[in-house]
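Notes to accompany the following structure.
What you see is part of a larger complex, with each chain still in position.
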Amino acid sequence: MPAYHYVHDVMLRDCEPSGIVFLPRYFEMVHTVIENWLDEALDWPMSQIQGSDGLSLPFVNISAEFPSPSRLGDRLTWRLSVRELRRSSIWLELTGTTGADTRVSITGTLVLSEAAALRTRRWPDAIAERVKDYLVAPSATVEKVAE
Amino acid sequence: MPAYHYVHDVMLRDCEPSGIVFLPRYFEMVHTVIENWLDEALDWPMSQIQGSDGLSLPFVNISAEFPSPSRLGDRLTWRLSVRELRRSSIWLELTGTTGADTRVSITGTLVLSEAAALRTRRWPDAIAERVKDYLVAPSATVEKVAE
Amino acid sequence: MPAYHYVHDVMLRDCEPSGIVFLPRYFEMVHTVIENWLDEALDWPMSQIQGSDGLSLPFVNISAEFPSPSRLGDRLTWRLSVRELRRSSIWLELTGTTGADTRVSITGTLVLSEAAALRTRRWPDAIAERVKDYLVAPSATVEKVAE
């Protein structure tokens, strides 16, 4: 499966007193992975999206499972893939693993919006092309983008 | 529906540069609502759960929808109810609204665990009794607890 | 000494695995105290400052001491006073205590700025009047504002 990789070592800021990662911090990592993917893989940094492009890319839904906890010092390897590229949204899949152990498994939808009004916006063609490299099943979704 | 209420005013720490609440901050609010519910409604503060009781109460799954964005200064009214009380876990439902506008709708499962080993633990009877006041459909789940 | 009070109970989100409050979280509390003071005591909510007023109020310096640690469940009582009101900045003093125990003692300077350019701005007269109620030594600084 085509995937973008990002490594994060669990730090003090990620953990709560019982010693495991605090739920909201997983979602900060998710955002960090996505922002790095946008920048490095799509050449579309968030500073441009929200800056000169006047857009934003908020989540409209997200769903997560945590099969086993992560602890201070664990090295989490994140993998990001695209489940579906739609006209103005994107359905992502992310997993965080330590060795063979899956710690977190997430799917969620981001919607491309005009920052001022939060009205949806069609993907720029050049971005849509680059996203296809990360599609879990590319053929199934190319048509949707072309709609 | 029986529900615990908690009011949160959206502050700078909750928002990102496009002006809307940053996804991970919703989950911090969720945790704050739950910790206040445990303390005020169940008389079982997290400092006791993780302290003298030697337990922890991590999420094993969570699912959220964000029908419309929240902004700096918005007053979010959170409502927490219990969908199901199981032997050693609890299935919660939380919504955050501003006026008639639903901003976030969440369901998630917390598992009662021994802090050291993260092995599951049966609910203390006294706590299970108090939880029942917040059940969406109490009759359906009392038996499960009694198993 | 005239002071604005704000009570915060230490929650999971504030603490790191050794069980004490994580340094950056004290500064989140500081910001929360200041934003509540602006709203409740000065009737000048941050949503107005950054919204219709087109201003921002960032720190240019801050200094903190932590005589003893805070833990999960501790009730921190914050007190905010004004050390000096200057033409376009304000020098604040904040302390956080649990019972007779001082946990954190902070001084810092906020500068009123035009949001776009981060150029300094003179305090609105009505706001300056209200700030004076929180001055540690009011007589000494009234003149500075009147400059």
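Note that the chains are named A, B and C in the order they appear, and that numbering of residues resets to 1 at the start of each chain.
The rule we apply is simple: a contact is a pair of C-beta atoms (placed from the backbone, for glycine too) under 8 Å apart; a residue touches a chain by one contact, two chains touch by 3 or more.
No experiment lies behind these values; they were computed from the predicted model shown.
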Shown here are 3 copies; how many are in the complete complex?
4
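Methods note: only the chains that are shown with their structure count from here on.
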For subunit B and subunit C, what's the span in angstrom between their mean Cα positions?
30
For the pair subunit A and subunit C, the C-alpha centroid-to-centroid distance in angstrom is 35
So what's the Cα centroid distance for subunit A and subunit B, whole Å?
25
Please set out, as single numbers or ranges, the residues of subunit B touching at least two other chains.
28, 31, 50
In the complex formed with subunit B, which residues of subunit A make contact?
17-20, 22-25, 27-28, 30-31, 50, 56, 58-69, 115, 118
Residue set of subunit B touching subunit C in the complex reads 9, 11-13, 28, 31-32, 35, 39, 45-48, 50-51, 71-73
List the residues on subunit A that touch subunit C in their complex, please.
12-13, 15-19, 22, 24, 72
